[in-house]
Each structure stands twice: as structure tokens, then as C-alpha cells.
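One structure is given here, and the rest of the page talks about it.
Complex shown without one protein chain; remaining protein chains in place.
Chain lettering (A, B and C) follows the sequence in which the chains are written, and residue indices restart at 1 in each chain.
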Amino acid sequence: MEIPYTVEERPDTGLINSKLGIWLFLASEVMLFGGLFSAYVFLRLGAPDGAFHEWGQELNVPLATLNTLILISSSVTMVMSWASLKMNDFKKFKMYMGITLLCSVGFLVIKYIEYTSKFHHGIFPSTNTFMAIYFTLTGLHGLHIIGGMIVNGFLMGPGSKMWKTEPEHFTNRIEIAGLYWHFVDLVWIFLFPVLYLL
Amino acid sequence: MSDHSMDDIKSHVKVYMLVFASLAVLTVVTVAASYMDLSSGEAIFLALIIATIKGSLVASYFMHLISEKALITWILMITFVFFFILMFIPTIAFFDWVNIS
Amino acid sequence: MAEILHYLGLPINMSVDGPAIDEVIVLTHWLMLVLFVGWGAFFIISLVKFRSSKNANADYDGVKSHISSVLEVVIAVIEIVLLVGFAMPIWASRISDVPEANSGAFHARIIAQQFAWNFHYPGDDGIFGQTSPNLVDEMENPIGLNRSSEGAADDIVTLNQLHIPVNTRIRLDLTSKDVIHSFSLPELRVKQDAIPGMKIPVHFEATMTSEEFLAEMVGTSREGKGLEIACAQLCGLGHYRMRGFLTVHDDEGYQAWLEEEKLYLEENSDDDDWGDDDW
Partner (left out) sequence: MDNNHHHQEESFWRKYIFSVDHKIIGLQYGVTSLLFLLFGFCLMMVMRWQLAYPEEAVPIVGKLLGDGGILLPEIYNSLGAMHGTIMIFLGIVPLAVGAFGNYFVPLQIGAPDMAFPKLNMASYWSYFIGGVIMIASFFSPEGAARSGWTSYPPLADIETGQTMWLIGMVFLITSSLLGSINIITTVVQLRAPGLTWMRLPFFVWSQFITAFLLVMAFPPLEAAAVLQLMDRVVGTSFFLPSGLVVSGEVLNVSGGGSPLLWQHLFWFLAHPEVYVLILPGMGIVAEVLANNSRKPLWGYKSLVYSITFLGFMSFIVWAHHMFITGMGSTMSSFFQTTTMIISIPSIIILSAFFITLWGGSIRFNTPMLFALAFLPMFGIGGLTGLPLGFAAADIHLHDTYYVIAHFHYVVAPGTIFAMFAGIYYWYPKMTGRKMSDLLGKLHFWPSLIFMNGVFMPMFIQGLAGVSRRLWDGGLQYAHASGTLQWNEFMSISAWLLGLAQIPFIINIFYSMKNGEKVDRNPWGSTTLEWVAPSPPLPHVNFDSIPEVHRDPYEYSIPGRKRDFTPQTEPKKG
């Protein structure tokens, strides 16, 4: 007996299993980052007045702005790749997915540049509490990016075979992966001002 | 969302592009605002407002929350209640401490 | 109930604020006892009365009345009364009635460390000298007191020995050098964490001197054992032996102790600047 509602929606909830599952997962992610943001607020309050702002001046705002734009773009291409599947255009799906992956690589490269330039200037997580939370938050976010890349890479490569056999199931998978990816983008949308601009 | 017709999707795509544009603009706005001479309270308020708008755009359109099933909305609402509890109660506690100096 | 609890181990109280705390404990235990006995009786009766060998057929509907809801409301009301009438005011007094510095109340600092209590008295001038982590020397200067800072010359620092006068408001400011400790005086119903990076005041007033306490203890298992300071928070491998000693003096006794310490301080002022008669 197959597990029901993997592809078609359950009538009374209107959902497929994986949709509910991913949203629950995202809810837990909200709480994970909630814990970290809460730590940020707590440490900021405990630091001397204006210290967080001052320490934050070390960060590279133009690079981070660029990264924000890159991540937003990748979110759009991600949703476009899903829309392409909906329109039965597998080629376009591959293209958009490819761009999404490229964007994520770009994001990580820029992050790498940012990190190394900090290290060159003798700035480490242990320098002060701002840098500590900065590296923790962006590092954890970076791990989420890498996780997303693995999933997206799989869905673009070996996983896409499913399109031939079960197109609908595959489209759903892309939607789920997309939800995760947009969430990672969403986290960054908050990280960016909180860390770089305030 | 298996019940979408082709045209539906096409109109969605337009929306995605609009959202993309607004996100880009808002990013520039928030960076620009940070170079303005605001008091730290105002700056925080403004930056968080903009981030919230951007976040809601992503959530509503890219993540289709705007047309999502009630159950999911409920789960998220509960999550946000807990999120705010987690954010604010420690903060209030931070001030409500017998820590005289 | 108070007697029962004392019989069960609750130490006698020798603090002005203690009776209020004991009262909450006692009233809550009454509530608990009534609930436990009430439900317990119902429980036993049900088990005996409705065992299958006696009652072969169960009653589908069971209890129809909703007295239990009334009961739950009553419990809620009692809890509210305990909360608003007792627990909250006690806490408010604990937080807000901290005596001001230099208001005539006894005032000292406690700097906890692994695994000892350092007490810092301001001396006659009532001013605590500056301390700094960089000056800390475990043998010579455990709290890092800067003897040349304002008001520091006459400061008294003791190790594991807290001496306080009876019938006086005592204010102690707690902090810690390393990890979290908890300053606990069971007989005075005082307990407060000492947290590094924070300075937290506690205040209390003893109603008995150590001598009177010892007299009271004659004939019990505590006979001959004085007042102690316990550490209530796990602070490492020496947590179990992080014991301090509390001496409550009458006024003359306290003055005499102070004089002794001052003398000690003068004698040792060049090499050893902390005095402790029991060391």
C-alpha cells in the first residue's frame, strides 16, 4: 500500500504531505533563527551604548548589498524554474535552476571574500560579541545555502529524471525546494540590515 | 497547486517580476537610508520596517502564502507568537533585573 | 502544618522575612495535602467499589455531575489568592526594599569564586575600594582590591567568614569571579545566585545571634554546629565543599570583631592585606 497524499492533495486539508512537512520544518527554522536573533538583541543590549554600531562599521556594505541582490535574483529564478515546469518547459527549468545555482555560488564566493578580508585584518569571531554573532549568523546562513545548493543540484541533475516518469511529483519537489530556498533568502533579508546597517 | 492553468502561471510570472523589482528597489532604499543621519532608534525602526515589507513580499508571492491553505497559515501564526515570545520576554527580562550598579 | 514541616526537616527560621516565606510554603502544602487526600480517597473508593469482580458491568455514562469543574475553579481561586496575597508582595519587598547604600544598613560585598566566598567590607568610611581583575592574586589579594583607590585603605576582606550584627538590615551585593554560584542561608531563608558580570543585592535581617541559635539547637542533631553558608549552584568539582561560615553577633560582639580585624589589617598592611582570624 502506498502512502497516500504524496502527489494528490488530501481533500479536507487541501495539502500534500511534503508541503505540510516543509512548512513545519520552516517553522522550526524560524525558531532556530529566532533564538539567534534573540541572542543578538540580548548581547546588543548588554554591550556599551553604540558599540554594536561601531563594531559593525568594519563590515563591507557594498559587497553585502550585492549579495542581497544576488540572493533575491536567485529566489526569482527559483520560482521561475517551478513556473517553467508548470508550463511544461523542461529546458527553461534547467536554465533557471542553473542560474539559481550560479547565484548561490556567487553568493558564497562573495561571502568567502568578506570572511578572508576580515581574517586578514585580524578580525575573528572572538574579537567582540558583535563579530561573534555576525560570524555565527552568517555562517549558519551560509550552511543553509550550501544545503539548498545540494538539494537544488540534485534536483537539476540526477533527480530530474523523475520529470519523465512522474512530472507532477517532480514539480511538487521543485516547489518544496523552492519554499526552502525562499526562506533562506528571507532570512538574509533580515540579516542584512540587522548586521550591516544598524 | 496542480489546478493552475497555463494562463494563471503566466500572470503569476508577471507578479514575480514585479516583486523582484520591488525587492531590488527596497534593498537600495534600505542601504541609502542607512547613510542618512537618523537617530539609532529611527534607523532600527526604518530598517526593520523595510525588511519586514521585503520579507512579506517574498513570503506572500514567492512562497505563495497569500493563497496558501488555512492550516499552514495557522501553523505560521503560532510560530510567530512563539517567535515574538522568544524575542521579547528575554528582552524585557533584561531590563527587569535587580542589577543595581 | 508548620510543625509537620519542621518535623520533616525545615530548619528553624531566624530571619525577619522568613515567616512570610514559611507561610507560603505552609499554605501551599495545606492545599497540596487537601487535594491529595481528597482525590486519594476518591481514587481508593473507586478502585474498591468498582473492581470488576464486584461490578461486572460498567456504566457507560459514569459521573454526570460537574462538581469537578467547580473544584477546579476553587483551586484556581486559591492559587490566585496565594499568588496575589502572599508570593507577589514578598517578592516585591525582596526586590524593592533593598536598603540604599550608606543608609545605616550593614553593607558588604560578596565575591564568590571556585570554591570559596570572599567578603568585602567597606570599613569605617563606608566606601568600597576599587577592584580589578588584573590585580587578583589568589593568595594575597583574591578580590583584586586596589588598596590605593579611594576608601580602600580600611577595607576588610575575609575568606569564608561572614560576620554580621543581629537585628540590623543586612545588604549584601553578590557577584562572582568565575562561574555562577548561589549564596544560600537555609536558616535565614536567603538564597541568591551570584552571577559573574552582574551585581545582585540581597537583604535580610537576623533575629538571633549565633550564640542564641546554638542554644536553641541543644538537644537536636545540629547541636554544636553553627551557621553556615551553602553554595546551591553547581560550580565545579568543589561545589560540595564550597562552605562558608556565618557569625551573627550582638552589637558589642560585632564591634569587637571589627576592631580585631582592623588591628589585623594594620599589622599586616605591607604583605598580607586580607584578614581572617580562622585561617
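Convention: a contact is a pair of C-beta atoms (placed from the backbone, for glycine too) under 8 Å apart; a residue touches a chain by one contact, two chains touch by 3 or more.
All values reported here derive from a predicted model rather than from experimental measurement.
The chain omitted from view is touched by exactly one of A:Tyr5, A:Phe90 or A:Tyr115, namely A:Tyr5. Although one chain is hidden here, its contacts on chain A can still be listed: residues 1-5, 10, 13, 15-18, 20-21, 24-25, 27-36, 38-39, 42-43, 46-47, 124-129, 132-133, 135-136, 140.
Seen from chain C, the chain kept out of the figure touches residues 5, 8-11, 20-21, 24-25, 28-29, 31-32, 35-36, 39-40, 42-43, 46-47, 50-52, 55-63, 68, 71-72, 75-76, 79-80, 82-83, 86-88, 90-92, 94-96, 113-114, 132-134, 136-138, 144, 177-180, 182, 184, 186-187, 189-193, 195-198, 200, 220-222, 225-228, 230-241, 243. Residues of chain B in contact with the chain left out of this view: 71, 78-79, 82, 85-86, 89-90, 92-93, 95-99.
Note that only the chains that are shown with their structure count from here on.
The geometric centre of chain A is 50 Å away from that of chain C, both derived from CA atoms.
Each chain gets one centre point, the mean of its Cα atoms, and the points for chain A and chain B are 14 Å apart.
Chain C has no residue in contact with two or more other chains.
Looking at chain A, no residue sits in touch with two or more other chains.
Those residues of chain B that touch chain A in the complex are listed here as 1-2, 4, 6, 9-10, 12-13, 16-17, 19-20, 23-24, 27-28, 30-31, 33-34, 40, 43-44, 47-48, 50-51, 54-55, 58-59, 62-63, 69, 71-72, 75-76, 78-80, 82-83, 86-87, 90-91, 94-95. If you check the complex, the residues on chain C that touch chain B are 95, 98, 173, 198-201. Taken in their complex, chain B has these residues touching chain C: 97-101.
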